[in-house]
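Got a structure for you, questions after.
Removed from the display is one protein chain of the complex; every other protein chain stays in position.
Order of writing sets the chain letters: A, B and C. Residues in each chain are counted from 1.
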Amino acid sequence: MDETFQPRIVGFLCNWCSYAGADLAGANRLNVPASITPIKVMCSSRLDPALVLAALLRGADGVLVAGCHPGDCHYGEGNFYARRRLYLLKEVLATLGLEEDRLRLEWVSASEGKRFAEVTADFDRRIRELGPNPIRSRGLT
Amino acid sequence: MARSGDILVIGAGIGGIKASQLLSKAGHQVHMVERTAHIGGTSIKFEDVFPNLECATCMLSPLEQELLQDPRIHLLTLTELEGLEGSPGDLTARLRQKARFVNLDNCIGCGACYDACPASAINEFEEGLSQRKAIYVPCAGALPNVPHIDPEVCIRFKGEECVACQEACVFEAIEYAQEDKALELKAGAVLVAVGSAVMDAKQLKRFSYGTHPGVFTALELERLNASNGPTEGHIRLRDGREPKRIALVHCVGRRERTLCSAVCCRYLLKFRHYLRHKLPCAEVCEYHTDLCLPNKGDQHFLGEMAPGGEGLMRAEVVRVEGEGDSLKVVLSRDGQEFSETFDMVVLSPALIPSDGVAELAQKLGVELADDGFLAVKGVASSRPGVFILGGASGPKDIRETVIEAMAAAGEARRTIMAKEDGE
Amino acid sequence: MTGGMGPQALVPLLERALQKGTCDAVLLPMRTPRNDSYAFVLVRDPLLLQRSDPLPPVQTVTGGRALSSLTRHGGGGLRILAVMRPCETRGAIELAKLGQVDLKDVTLITMDCPGTVPLPMFARGELHPSGIDFSDQSIRPICQICDLSCAAVGDLHLGWGEGLAPVLLPGNERGSKVLQDLGLKADHDASEWSAAAGRRAQARREEREVRLGQLRTSTSGLDNLMVHLDSCINCHNCMRVCPVCYCRVCTFDLKRQERSANEVLDLAKTRGHLRMPMDTLMFHLGRMNHMSLNCVSCGACEDACPAGVPIAQVFAMVSDRTQRAFGYRAGMDRKQRPPLITFLEEELEGEDEQRC
Partner (left out) sequence: MKARVGIYVCECGNNISDQVDIAALIPILEDAPGVVKVMPFRLLCSKEGQDFLEAEIRQEGLTHLVVAACSPRQHLTTFMEVSKRGGLNPYLLQMANIREQCAWVTLDRKEATEKAARMIRAATARVVRQAPLPEREVAANPDLLIIGVGISGAAMVRTLAGPERRLYVVDRDVAVTEGPLSGMEGVELYGGWQLEAVRGFFGNFEVTLSSGDSKKEIKVGAVAICSGSRTMTLQEMDYPGWEDPGVVLLPPDLEALMPHLEGLPERPKVLFVHCAGREKVGYCSGTCCLRSFRAMRWLAEKVPAAQLACLYQDICVPGRKGEKEYQGILGAGVRMTWGRLTGLSSQGRRTAVSFLREDGSSGQETADLVVMVPATVPDPGAKVLMDIIGADAGSTGFVEEGHPMLEPMATSVRGIYVAGSASGPRNAEASMLSASAAAAQIDAELRPGETLRLEAQTSQVCEALCTGCRNCLNVCTYGAIVYDPVAQTCQVNEAICRGCGNCVAACPSGAISVKGATYQQILQEIREAVR
């Protein structure tokens, strides 16, 4: 594994649960990988897969989407749709052998600061295993 | 004569919050008085709430944030009622606000002071399962995110020359000189939302609570399971072992108190969900006399938590005896006695009037019921202009509390309006 | 059923339908006046049906699109008999679910499809088969792996070929009704046909597995995928001819996809090199994400690709998997809702709950 590799991970966090969970991780001074740059969205269902794709094709080494646990969605059902959309995108990537592990969907509640830290640490670990997103070096978009 | 459209809400639990927000929406100035240093009441102790197993924090913290930012809601923490004079539409409340010793405006909640503080004590909010400092917030995420100094614990207030927290605070937020304040407020009506308390299980010796470490109360299990709790959500015995056989005991104190606490059946069923996730290997037995499932969705919830009644048994727990590390639970069913052995026993103690309710009733000039809860007719107390909601007038679940909160808010509004028309 | 051997046998039947007023119009492929191509034509005059060819050897505009332009957002109450291949019909059914076709007054007539020859070769006149049959070797790769070429997805379906006695099978109430109106009765003994159809499907299914399996190996991974996509010239024809690409303007043609010169230069700086034109992957992956659940493997995209990208086969490979993932097969079940506008509360979760 390339030790010098500093991953760039985009973390889409839903405003109501996961963003609050990330804040709680901060309040508790837990350690969250610096590779994750959080982007707040109102609901995981806001995430147009095209945006996730855009992130990967702009060279993100990983994209984490974190939302309320199923059934907890502030808007009722948003995360159920998000789950299907991202699953579809993962399937597309998987069929083409495009490292679908670079995309991950997780449920993190507002009280799960620790879980947020764990989830991000684990994802960061996985991304380091995968190494840099080949998109960059291939000059592709 | 001056009349006031303001409303005084006592208690910042879910009931008080809902009532205040409804009143604020309706255009009233609300004075919200909370005895502790933080809002949220009992509900914020829960990880999930029945029957949808929703994450309580995710459900409540947006409400709390909204409340703190509501210009029409004036929150007074560490404050208690001293007396209430006047008539509906023109009440004067005398309040006493304890010193926080932390400046609410300066503090940004960074928590630097906790680490600095040398004095620690048992954390009541965590059901005594963890320690806290003399300057503290009860749990991560508690709002307002500003600690307070507990003078009972702080060594400075015991005469020592400690300024540790003050030195740790770069915001000059620590103010040892603060003193308790007497306040007076005008209000048209008063809402009492002080909630209920949980019976001290030690009183029921037969359950060995407090004498055997394997016996827990429901709230203790709630905190053990809470991801922001003392064990970060790991359900463990007091000595750190993983429980293997767990007994959930219903109706603890039901007979003694002649009341059904209304919520135990459903939260004990909820615990099945906690345990299934956290301790998939543990064996769980639930002992109940009746199942109280009053809402339309509850039967379905029962089916999900205990498919085919698995792990459910209709039997009365006669007593719980310690046997070394483990616990012998003596049961009786149709007159037959028998026993089972566990390493963890979780009790569901009855809900009782919150402490100090009798005094509060006096100060409010309202009647108590024979069982110590506040006497009500609907949400009306015995004193016009004073309304009671939620646990203060008997065991309630969140849903019922919220309904009463809205009803009480409405009634309070109407008394004021009626008065104003009367002008 | 009466006379004829192949799809042409449908023509008299359609004439009768127009004469008897069973329908107001018939939509079906016809030879162009110069006899060198085919187009879907809406026919109200029975006499015009002379030029019709229900099953041309090539796929030009797909039937679904034709039907869409006729009935989008609730047709004009015109009762139409639409004759098209199973894949086109499935496209029409998908479009119906997406509000782009209204089947209220449409009776779909399908028939066993032996496949079509590649449009470019046909256009260049290199291939000009008058009719095409099930033994034809010149059909498009995507047809060669089509396991639904004989799927009776229409309200009425014509089974034929390989010396079979043609059978006319109603797929539902509407189909039976039409037969009734025409004084025909359904062929009860379709066992011979269904056996044959079963065999064809089976053979094709196996072929599909094999070929897509090979394709998968040859496209797997960014480098391999680019071997196929490098020749893409970003003309987006594949999207324009796609029967289920129903957007007014493709998202990937919108301004918001455009990169400012600044951004491009920025990228050029941070990366060694930059393939031009950009966003080829964005377009294809994005489209797969948008369309693979509705893809009916009609092959129109591949026919339209000037650069010879085997895009239909790549799509087939992707959509086989994505559709399977949601237990969906495009155009097969008119009642089933498209996967992305519905959900189950419990699904698609990994083994997060640790077992004992």
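Heads up, the rule we're going with is that contacts are C-beta pairs under 8 Å (C-beta built on N, C-alpha and C of every residue); 3 or more make two chains touch, one makes a residue touch a chain.
Please read all numbers here as calculations on a predicted model, not as lab measurements.
Colleague: Quick one: jot down which shown chains the absent chain touches.
Modeller: Across the whole assembly, the hidden chain touches A, B, C.
Colleague: Which residue among A:A55, A:L96, A:V119 or A:L140 touches the omitted chain?
Modeller: Once the missing chain is taken into account, the touching residue is A:A55.
Colleague: Among the options A:G26, A:P70 or A:P134, which residue touches the chain absent from this view?
Modeller: Checking each option in A:G26, A:P70 or A:P134, the one touching the absent chain turns out to be A:G26.
Colleague: Tell me which of B:A116, B:L183 or B:I403 is the one touching the absent chain.
Modeller: If we include the chain that is not displayed, B:I403 is the one touching it.
Colleague: Quick one: which of B:L76, B:I155 or B:C260 touches the chain that's been left out?
Modeller: For the chain that is not drawn, the touching residue is B:C260.
Colleague: Take the complete complex as the reference. Which residues in subunit A touch the chain that isn't displayed?
Modeller: 8, 10, 19-20, 22-23, 25-27, 29-32, 34, 37-43, 45-51, 54-55, 58-60, 74-78, 81-82, 85, 117
Colleague: What does the interface between subunit B and the hidden chain look like in terms of residue numbers?
Modeller: Counting only subunit B, the missing chain is touched by 18, 22-23, 25-27, 49, 51-52, 54, 59, 63, 65, 69, 105-106, 108-110, 112, 145, 170-171, 254, 258-262, 289-300, 314, 369, 371, 373, 378-379, 394-396, 398-399, 402-407, 409-411, 413-414.
Colleague: When the complex is taken as a whole, what residues of subunit C touch the one chain not shown?
Modeller: Against the missing chain, subunit C presents residues 72-74, 98-100, 246-249, 251, 254, 256, 262-263, 270, 290-291, 337-338, 340-342.
Assume only the chains that are shown with their structure count from here on.
Colleague: Please identify the chain lying most centrally, where each chain is represented by the average of its Cα atoms.
Modeller: Located nearest the centre of all protein C-alpha atoms is chain A.
Colleague: Taking each chain's centre as its mean C-alpha position, how far apart are subunit B and subunit C in Å?
Modeller: Centre separation, subunit B to subunit C: 62 Å.
Colleague: Could you state the distance in Å from the CA-based centre of subunit A to that of subunit C?
Modeller: One centre to the other, that is 36 Å.
Colleague: Which residues of subunit A are in contact with two or more other chains?
Modeller: Subunit A, residues with two or more chain partners: 71.
Colleague: Show which residues of subunit A lie in contact with subunit B when the two form their complex.
Modeller: Spelled out, the residues of subunit A in touch with subunit B are 16-17, 20, 24, 27-28, 68-69, 71-72, 74, 109-115.
Colleague: Show me the residue ranges of subunit A that touch subunit C in the complex, using the header's touch definition.
Modeller: 49-50, 53-54, 57, 59, 70-71, 77, 80-81, 83-85, 87-89, 91-98, 134-141
Colleague: Which stretch or stretches of subunit C touch subunit A in the complex?
Modeller: 216, 219-226, 251, 267, 270-275, 278-282, 285-286, 288-289, 292-293, 317-318, 321-322, 325-326, 339-340, 343-349
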